[in-house]
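All protein chains of the complex are present and in place, except for one that has been dropped.
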Amino acid sequence: MLTKTKFVAEDLKVVGTRPIRPDGVPKVTGMAQYGADYSLPGMLWAKILRSPHAHARIRSIDVSRALELPGVKAIVTKDDFPEQSFDYIGPDRVAVNYWHMTRNVMAREKVLYEGHAVAAVAATTQSIAEQALALIQVDYEVLPHVIDVDDAMRPDAPLLFEDMITRGMTPPPTKPSNISRWAEFKTGDVDAAFAKADAVVELSFKTSPVHQGYIEPHACLARFGADGQCEIWSSSQGHFFVRAYTAKLLGMNLGDLVVHPAEIGGGFGGKTVVYVEPVAAALSRKTGRPVKVAMTREDVTRATGPTSGSSMTVKVGATKDGKIVAADAVFKLQAGAFPGSPVLNACMCSFSPYEIENVRTVGYDVVSNRPKAAAYRAPGSPIAAFAVESVLDKLAQEIGMDPVQFRLKNAVKAGSPTFWGPKHAHDGYAETLQALMAHPEYQKPLGKNQGRGVASGFWFNGGGESTATIHINEDGTVMLATGSMDVGGSRASMAMMAAETLGVPYETVRSTVADTASIGYNHVTGGSRVTYATGMAVIEACQQIIKDLCHRAALTWDVKDEDVIWENGHAKPASPEVGSFEPLSLKAIAAKRAVTGGPIVTESAVNAGGMAPGFASQFIDVEVDPETGAVKVLRAVCAQDVGKAIHPSYCEGQIHGGVVQGIGWALNEEYVYDKQGRLENPGFLDYRIPVASDLPMIEALMVEVPNPNHPYGVKGVGEANIIPVMAAIANAIERATGKRLTQLPMSPPRVLEALDA
Amino acid sequence: MLMTASHGAGKILAGGTDLLIQMRSGRVRPGTIIDVKNIPEMSTVVAEGGGFRVGAAVPCMHLVENKAFSAAWPGVIDGINLIGSIQVRGRATVGGNLCNASPAADSVPAMIAAGAIASVMGPNGRRELPVEEIPAGPGKTSLAPGEVVTSFYLPHRPPRSGDAYLRFTPRSEMDIAVVGVGVNLTLDENGVCTAARVALGAVAARAMLVPECAAALIGTKVDEAALEKLAAAASAAAQPIDDKRGTKVFRIKVSGVLAKRAALVALRRAKGEK
Amino acid sequence: MLDEVGKLIDPPLVRVVFTAGFSNSYTGGVREFQVRARNMRGVIKQMDDLFPGLGEVLEEDTNVSVDGELHEVVYTQPVYPGSEIFFMPKLEAG
Partner (left out) sequence: MSKQHVSTVINGNPVEFLCQPQQTLLDVLRNDLNMTGTKEGCGTGDCGACSITMDDRLVCSCLVLGVEANGKKIETIEGMSSGDGLHILQQKFLEHAALQCGICTPGILVAARSLLERNPDPTEEQVRFWLAGNLCRCTGYNKIIEAVLDAARVMRGA
C-alpha cells in the first residue's frame, strides 16, 4: 500500500511549477498522430452506411450490387457481429449491456435514430467506398418516432423496445414503456418539512441535449492478421476499454487484441464509447488488410452520444433566516436509443453542496429516438444544477439574502451528511464561496441591462485502477509510462510527481502513454481521476524504485538497507553512525546497476480510493440587448477547489475550457430536428459552439484545500467547472431583465420572447 | 461558351466556399467546373467613371484590403467582412455570394442598397441589370443558362453619402445572418435625406429592396420619428419563415431594430463622423 | 488477531450501512447491521453469510466509504472499532 508521506507545500521543487509538457513539440509542429493520421501499406478505406430514418424496422439488407463495384473488398452488417447476452454487467449506475452495445455499433432488428449504422464498406479508395454505400439497398419499415423526453414518457408514445419494463421500481410496472429505469434517493420527511418553510420556490425546467463538441471526429486504423491477432490505433479516452469492448463485440480473447493510444483530439466523456473500432476490426478481419475508418463531422453530430436533454421540476423551502429545510426534485433524462442516461448522477449531485435535513430526488431514465447518451463532463450534474441553482437563486431573492451568503449558510463541510450516502469527509465548498466574495469585482455594481449571476456545483471525482511503470536508464534518466490516455497534459503532471518524489530534475523524466500490450490495466481517462489515481500509481512506483536504489546503495556500502535513506535525489547514510559515505546520485547508482542486481525497473498498480469531491462556485456578469435578446458574457469569475494544483497552467486550462463549454450550452447549443426526426444542424455551422470573439477572458480562481489521502494533496479538477455555468448565466439574465428563463439554450429568440411577454 | 458546352452541368468556380460544400454533401454533382479566377475583368478592382468596377471573382479579403474601395463603401465592406471567417473570406467572392443565392448572403443587402449594377456575359452577349434582380429564391438566380456575372459597377458617391450593413447572428462571427439590413443614404447640406436605399436579407425567399423603408427616410433629417417609421416599414416588409436559425416573430421584430441601427450608422458616416 | 500476550481477541464491532434503494433489493429493506471484522474481506464475508450472494454484489457493484472516506472495495482495506462502513452505488463518470 502507499506509504502516506505528509507533504509540506513549501519544500516542493517541481509540483506547483509550470514546466513545458514533454509531449508538446509534436503537437505544435504537426507531427503528433491522431486517430485519422495513421496509415499502412495496402490500407483500405471504410465508410459507414447510416439510417436516414429516426425509427424503422430493418426487413432486409441487400449488399450484392455494392459488392460487385470494382474496388470494394468487403461489407459488414449485423451478421458479422456475434449476438450478445442481455444483462447489465458491472455497477448499477454505469452498467454495460453488450446486447445494447453491439446494436449501437451496428443496427440489428431496428434502427433507433437517424444516423444509426447499418452497414460498412471497405474499398481501395474513399470515393469507391462512398459510391458503394449508394448501392446498398436496405428495406426499412418506417415506424413513428419520439425524441423529446416528456413525449417519450407519454403512455401512447411509440415504444423503442416493445418489452422494456422499468427497472428499479418495486413492484415493477406491468406495461412496457420507454422508461428504462426509476430511482429515488431520500432522507428525512420532505412533505412535512415544507410546512415549516417561510418561503418555497417550485419551478420546472427543460434543457436540450448538447454535444461534447470535440474538434476531432472519431477515427481509427485496424489491422487483423491471419493469425487472429489484431492491432488498432485509435483516439479514445481509454485504450483499455476500447480493447475490452472491441474484443467482446468481435468475440475475441483480450490477449489477441492490442490497442495503441493515438493522440486524442478532445473527448470530454464522449470518447468513452466505441463506434468505429469494432467496424474497422471486423472489416480488417474479413479482408485481411488494414482498414481505416474516419467519421465526418456530420456523422459525429448526427450519430454519436450527446449528453441528455431533460425535463425537471425542483421545489425548495427555506426559513427566512436562510436555512434550507426541504428539497424535492424530479429529473427526467433522455437516454437516447439505449438505456443509460446519467440520471443517477443528476439525482445524487443535485443538492450535494448543501446540508439539508429533508431531501427527495427521483430520477427517470427514458429512451428516445436519438443517439445513445454518452458522458459529457460531470455527466448529469450540470443538468441538475441548472434547475437547483436557479431555484436557490429565486429563493435567496424572496428572503432578501445575498446569493453567496445564502449558499454559505447551508454549505456542507467535512462531516456533513449527504442524502444519498456517507457523510462528507472533505471541506472545499465554503472556500470556493469565500473566494468569490473576496473578489474585487463581486461587490461592484453593474450598468443598464446588465446582471450578475451566482451558482455552484458538486462532482464526485473518480479513483479506480491505474498502472505505472518506471525504468531507470543507464545514464540515470527516468522512463515513466502509464496506461492513462493523455488529453490535456497529464503526461506533464505525471512526470512532475515522479520528479518530485525521486528528487530529480523534471527534464530527466520522459513520460509516455503505453499501449495495452506494454502495461497493466488502466481505467478510462475521465471522471477527473487521472492526476489523482494514476498519480498515485506513479508515486508508488517511485517509492518502490527508491527502496531498490537504497538497497543497492546499502550493498555498495556493506550496510543494512534500513541504514540508507533517500533525500533530494541521493542515497544517504541514515545517520552518522552508519558511516561517512558520499551520497550516491540516481545517475551513479544506475551506472553500477549490473553489479548491484541488473536493470532498475518496477511496475506498480493501485485501485485508488480516498478521492475528494470537486466543488466549484462562479459569478458571471452578462449584458442583455433588450431589442434583440442577445446575451453577451462580460465577465466569468470561476472558483474551484483543486486540492493542490500539480501543474497550475493545466488546472486553469480545465477551468477555462469547462466554463466556455458551459457558456455554449447556456446560450446557443441545441439540436434542431425536422418532422421526420432528421437532424437539421449536423455541422459546426449551425451547431454553434463558442468562438474566440464571443468571449471575455475567463478568470480561474484555484482554491487549494489539499486532499490528505494523496501524497501531494491532489483532487480531481477536470469536470466540476462546467456545472454552475448555465444556472449562473440564467441568474444573471434574471438580474439584468427581471425575467427567469427555465429552458436551455437561452437563445436570442427565447430571451426576446420572454422580454416581450 | 464552356458553360453552354457543358449543357447546364457546368458550375462556375470562383471562391468555391459554397460550391465545394455542396459538392461534398452531394447536393451538386457538376460535370464540368469552370475556374474563372484568371479572367482579368472578373478578378480586378478598377476605378471607372467616378465609381468602381469590381470583378465578380475578386476574393473578399482583396476588397477589404483595397483602401479606396473601403473608404467609398464602408457599408459594403461591413457586409463582406461578415461572410464566414477570415479563412473563408480569403477565397469567397462577392459574385459567388450573390449567385449562390442564399437569402441570408451578407454582401447582397449592402450591394443592393449601394445600387450596384451587375454586368452579365452570356451566349447572346453582355447585359446589365441591378443586383436585386439576380437572386430569384433560395439557390436560384434569374440568369439564363450559360450566363455568368462578370463584374459589378458601384456608382459615383455624391457628397454627404453614407452606407452601412448590420446583421443579427447568435455568434459574433462564423455565422449565417438571421436578419440582415443594408442602408445607403445621401444628405443635403442641411442634413435632410435626399436619397436612400434600404435592403433586407434573410427575411424572405431572397434579399429585397424595400422602397417603403427608403420613403420613411427621404425628406427627413433621419430623426427618431423617421427611424420609427423605417423600423415599422422594415418589419412589415419582412416575410420570414421559422427555420433552424430563427423564428418568424424574432425576424420580423429584429428587422425593424437593425434597420434603425443601420440607418444611424449610415447617417453618422454621411455626416463624416467615424 | 493476537493481542500483545498472544490471546486471540475478537475482531472489532463495526456498523455496516446501505442506501435505501440498495437495502430494498438486497437486504429486505434493513439499512444497518452490526458485524465483527478487521478488514473489508471480513465485512463482505459476514454480510454474505447473512444474505448469500450479497458478497458478489458488494465486490462488483459498489463503492464503500469508511468513516466518510470514499474507497473502491478492496479486501485489504482496514476497518476500525465503531467504523461506519457505507456501501453505495459505484461512482463512475465521463
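A, B and C are the chain letters, set down in written order, and residue numbers restart from 1 in every chain.
Basically, a residue touches a chain if its C-beta (ideal position, glycine included) is under 8 Å from a C-beta of that chain, and two chains touch if they have at least 3 such contacts.
Since this is a predicted model, take the numbers as computed values, not measurements.
Taking every chain of the complex into account, the omitted one touches A, B.
Checked against the hidden chain, the listed residues B:Ala9, B:Ala47, B:Ile86 or B:Ala225 yield one contact partner: B:Ile86. By the touch rule set out above, chain B reaches the unshown chain at residues 13, 15-17, 20-21, 23-24, 33, 35, 37, 59, 61, 84-88, 90-91, 172-174. Looking at chain A, the residues touching the absent chain are 18, 20-21, 24-25, 27-34, 36-37, 39, 126-127, 212-217, 263-268, 294, 296-297, 487-489, 647, 649-650, 652-653, 655-661, 683-685, 689, 691-693, 695, 697-698.
Keep in mind that, in the parts below, only the chains that are shown with their structure count from here on.
Work out the mean CA point of chain A and of chain C, and you get 29 Å between them. The distance from the centre of chain A to the centre of chain B, each centre being the mean of the chain's C-alpha atoms, comes to 44 Å.
If you average the Cα atoms of chain B and of chain C, the two centres end up 73 Å apart. Contact residues of chain C toward chain A in the complex are 17, 19-21, 24-25, 60-62, 65, 67-72, 74, 76-77, 84, 86, 88-94. Of all the residues in chain B, the ones that touch chain A in their complex are 168, 170-176, 178, 243-247, 249-250, 253-254, 257. Listed in rising order, the residues of chain A touching chain C in the complex are 1, 90-94, 168, 170, 183-186, 268-270, 272, 342, 344-345, 374-379, 414-415, 420-425, 459-465, 526-529, 607-611, 709, 719.
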